[in-house]
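For reference, the structure I am asking about is given below.
Here the complex is missing a single protein chain, while all its other protein chains stay put.
Think of it as A and B in the order they're written, each chain with its own count starting at 1.
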Amino acid sequence: MALLEITNLTVEFATAHGSLKAVDQVSLSLDAGDIVAIVGESGSGKSVAMLALMGLLPWTATITADQMSFDGKDLLTMNAKQRRAIIGKDISMIFQEPMTSLNPCFSVEYQISEVLAQHFGGSRGSHKNKVIELLEKVGIPAPETRLKAYPHQLSGGMSQRVMIAMMIACEPKLLIADEPTTALDVTIQAQILELLVELQQANSMALVLITHDMAVVAETADRVVVQYAGQQVEQRPVTELFNNPRHPYTQALLSALPEYAKGKTLNAIPGVVPGQLDRPVGCLFSPRCEHAKDLCHSQPAPRSEGVLCHYPLPINTTAVIQTEAVS
Amino acid sequence: MTSSTTTTSYSVRSQQWREFWFYFSVNKTAVAGLVFLIGVVLMAILADVISPHSPTEQYREFAEIPPAWMEGGQMRFFLGTDYAGRDMLSRIIHGARLSLIAGCIVVLMSASIGVLLGLVAGFRGGWVETIIMRIMDTIMAVPGLLMALVLVAVLGPGLLNAMVAIAITYTPSFVRLTRASTMTELNKDYVTASKVAGAGPMRLMFISILPNCMAPLIVQGTLSFSTAILDTAALGFLGMGAQAPLPEWGTLIAENRDLMLSAPWTVTFPGIAILLAVLAINLMGDCLRDALDPKLKRS
Partner (left out) sequence: MFKFLFKRLLVLVPVFFGVTLVAFGFIRALPGDPVEVLAGERGVSPERHAELMAKLGLDQPLWQQYLSYVGDVLQGDLGTSLITNRPVAEEFFELFPATAELAICAILFAVILGIPAGIIAAVKRGTWIDQGIMSISLAGYSMPIFWWGLLLIILFSNTLNLTPVSGRLSFLFEVEPVTGFMLIDSLLSDEKGAFKSALHHLVLPAIVLGTIPLAVIARQTRSAMLEVLSEDYVRTAKAKGLSPLRVIAIHALRNAMITVIGLQVAVLLGGAILTETIFGWPGIGKWIIFSVFSRDYFAVQGGLLLIAGCVMVVNLTVDLLYGLINPRILH
């Protein structure tokens, strides 16, 4: 049985202008040791789906799903207390902004030992050695000296390492990393990714990597989910997807990568992700799609073979593009 | 709101207005406050027409008559009469006029002086700013009511002097608010742009910057309006504000204080009038703040 099983997850927010569908019928299945990347532009609902899984959405959100289970337990029916026993222990999540995600009022030791005390019992002080071990594991030099440091004394990269230490403290079966490198310097980004993959392999945990960076996807993931305006437009293994994108949006994303640039200009996708007020009637990507036909503008797209499109791109048997080219 | 999902574009200003109205109108209590306040304003304007008696006429033979629904009450004096046989309802209706005018004048005085000083302080900086801000700190170091009392002691008791005194104690909050917003706005590109375009300091201050500081000022103005009514009444109660026989609400409570136990209605109703009027304004002020402050909006 799969570790994580999500079917048709929908998240709606109540706003001043009526309800906003941030996540629309998203499904995801994960086994232990899987690395799945979720990619898409900002506002495509990548993080929201995972926050819904964690139960971290504000009260304005309404969550509906046919199925949402983890490790055989149904997340939809369990109460808040049961969910809290899983959150932070078996499922944990790393956020985009390490600088603001740590509480400025507490030391590094306090914040890491707190999660240990929460799930394994004991006083915070009794976990001191474990905290040092964790800090060492995430590559913080001289961890003993960092125990009493406050977040404002740490750099962004260091903060993210502390954050990772905190979230792998209970050896989770599933780690969700929500754009873990976006706010960091380019040189640090690779280190953090490497660290995540290392930890994933050492503990054979499942890793969900939310990102908008295709290069990151190609380097790390086994499987890719492409999300557009809250919908999953394509979900396939990474090599297949890179070699032969079936959804025009995926194709457009890939061809926007510098490696694919022909001549001196980068290929950009025209237009922007539709907002709450200008949602198209038909396929959500139709206004920006260069292959769009009349049907696309009038009818929502059907899903077939993991692709949400009226006219999926043909299966290409002679793949020209090699994944290596991207990485 | 639901129909707007298909609309692709409408003018920004009308959208802002619609959004504002959305936040305002979903708040039922704020609308109730607005309606009540409109009622009070109408009552104040039409006081001479709607009040059943003159506020100062003494029906000596009807002194201390209880309200109509109590034993011994008369429909003629719906809320009863005071020690001199004056109709409480008429006095309260006329009192609304005094309280509202006092509130308005206090806000107008303190806001206009405060905004001006705040703009100058934020815009000029340097020693001008230091002097203005230290003066404001000084005013704020003394509790408002005490400051007002001392000022009234200097100026002499009376409604007008009480208003001036209260206005002075309210000025610092307007100065601080305006200065803070001015300093934030001053660093923005549009101000630089209009400087480059050759706008003079007056134009920069009043045309470019001031309109962008309005939201917090409107909220502060509303809140000051309600506290001004309270403080005017408090000074009236202490005998330093409006003087009898003016039917100012605080003065009404003070002049009937001795009857508090024998004729409690003479004290109760003016107090309820103050409470409701102030509450109505605060309900609106609260909602205005929610609607105008983007930080507090639901995302």
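Definition applied: contacts are C-beta pairs under 8 Å (C-beta built on N, C-alpha and C of every residue); 3 or more make two chains touch, one makes a residue touch a chain.
Since the model is a prediction, treat every value here as computed from it, not as a measurement.
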**Request:** Among A:Thr10, A:Ser44, A:Ser69 or A:Ser101, choose the residue that contacts the chain missing from this document, as touch is defined above.
**Result:** A:Ser101
**Option touching the unshown chain, where A:Ala49, A:Val115 or A:Leu254 are the choices** = A:Val115
**Item:** Residue in contact with the excluded chain [from B:Val128, B:Val150 or B:Ala193]
**Value:** B:Val150
**Asked** In the whole complex, what residues of subunit A lie against the chain that is missing from view?
**Response** 54-56, 58-59, 80-81, 84-89, 92-93, 95, 97, 100-105, 114-115, 118-119, 150, 152, 163, 166-167
**Message:** I need the residue numbers on subunit B that touch the omitted chain, in ascending order.
**Reply:** 29, 134-135, 137-138, 140-146, 149-150, 153-154, 156, 226, 230, 233-234, 237-240, 250, 253, 257, 260-261, 264, 267-268, 270-271, 274-275, 278-279, 281-283, 286, 295-296
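In the analysis below, only the chains that are shown with their structure count from here on.
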**Complete:** Averaging C-alpha coordinates per chain, one finds the centres of subunit A and subunit B separated by a number of Å equal to 51
